[in-house]
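Omission of a single protein chain aside, the complex is shown with its protein chains in their original locations.
And now, chain A:
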Amino acid sequence: MVTRNQPIRQPLTSTVVVNGVLVVAALYFLLPILWVLVAATKSPGELFSSFGLWFTDSPQAWLNLTNVFTQDGGIFTSWILNSILYSAVGALAATILSAACGYAIAKFPFRGRELLFSIVLGGVLVPATVIALPLYFLLNAVDLTGTYWSVLLPSMVSPFGVYLARIHANAAVPDEIIEAARIDGAGDLRIFGAIAARMMTPALVTIFLFQFVTIWNNYLLPLVMLNETKTFPLTLGLTLWNSQTQRDPMFYQLVVTGSALSAVLLVALMIGLQRFWKADLTAGATKG
């Protein structure tokens, strides 16, 4: 993709400058991650007394890991599982909902569809904080705060997903195919589920991944909604431990090792699914 406009030979100086800057930038982006991976092998004391970017003589990664997973009755495992639950279920539901809505907006000329689309687009611009605080009071009124639902349900709404789905349905699902399926007697739901959704698969994967990371990284919503530590996602759990470092410095090491683990988890997911991060969808979107 990038190679296509590559001439055979570049002037040496520009090659050195360009790649030099890129390497420096790469070091910048990797630095905190390298630091936390090294720091996760140290004792709480060494954390503050040894050079940050190199290992000490007595690495204790295994001990730190064991501590993280046994602290507070093994609650760290629950936090990981909760994070996966919130992100996976929320993103899956969000993908289905936005795909159906985006597809319908793209393919059915119903009354008020442009208005609906504009309102949804406006939703992209509303800061999450404006939603989260009042949402607490609304869900409190129906006794949902403190439950898994209080985080899951709001996570299922992705205006950006609707936007991507509409753009992609327009581009990837030809009207002729829908017509043909209708003549064959298929209902609209069946056409969407069996035909259109398959043609939109790349967009659906993208919507799922973006929403997954958004929910995984979310802090404010669970902070506002949840009060029992066993329902916490990782982000909230780690800040809970972080707030106890004043009381007991041992928590510094728990926070560091826990952060290292959570960073490794998602970085692995992102590198593993690298080819699905099809940003050209968003590029198409910006032109649509």
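Here, a contact is a pair of C-beta atoms (placed from the backbone, for glycine too) under 8 Å apart; a residue touches a chain by one contact, two chains touch by 3 or more; residues count from 1.
Here is the rule we go by: contacts and distances are computed from a predicted model.
Hidden from the displayed complex is a chain whose UniProt protein name, among "Fe-S cluster assembly ATP-binding protein", "Cytochrome bc1 complex cytochrome c subunit", "ABC transporter permease" or "Response regulator", is "ABC transporter permease". From the set A:V68, A:A91, A:V162 or A:I207, the residue in touch with the chain omitted from the display is A:V162, counting the whole complex.
Interface note: of A:G52, A:G74 or A:P174, the residue touching the hidden chain in the full complex is A:G52. As for the chain not pictured, it touches chain A at residues 1-2, 4-7, 10-11, 14-15, 17-19, 21-22, 25-26, 28-33, 35-36, 39, 47-48, 51-53, 97-98, 100-101, 103-105, 108, 110, 113, 116, 119-120, 123, 125-138, 153-154, 156-157, 159, 162, 188-189, 192, 213, 216-220, 224, 234-235, 238-239, 242-243, 245-246, 255-256, 259, 262-263, 266-267, 269-271, 274, 277, 279-284, 286-287.
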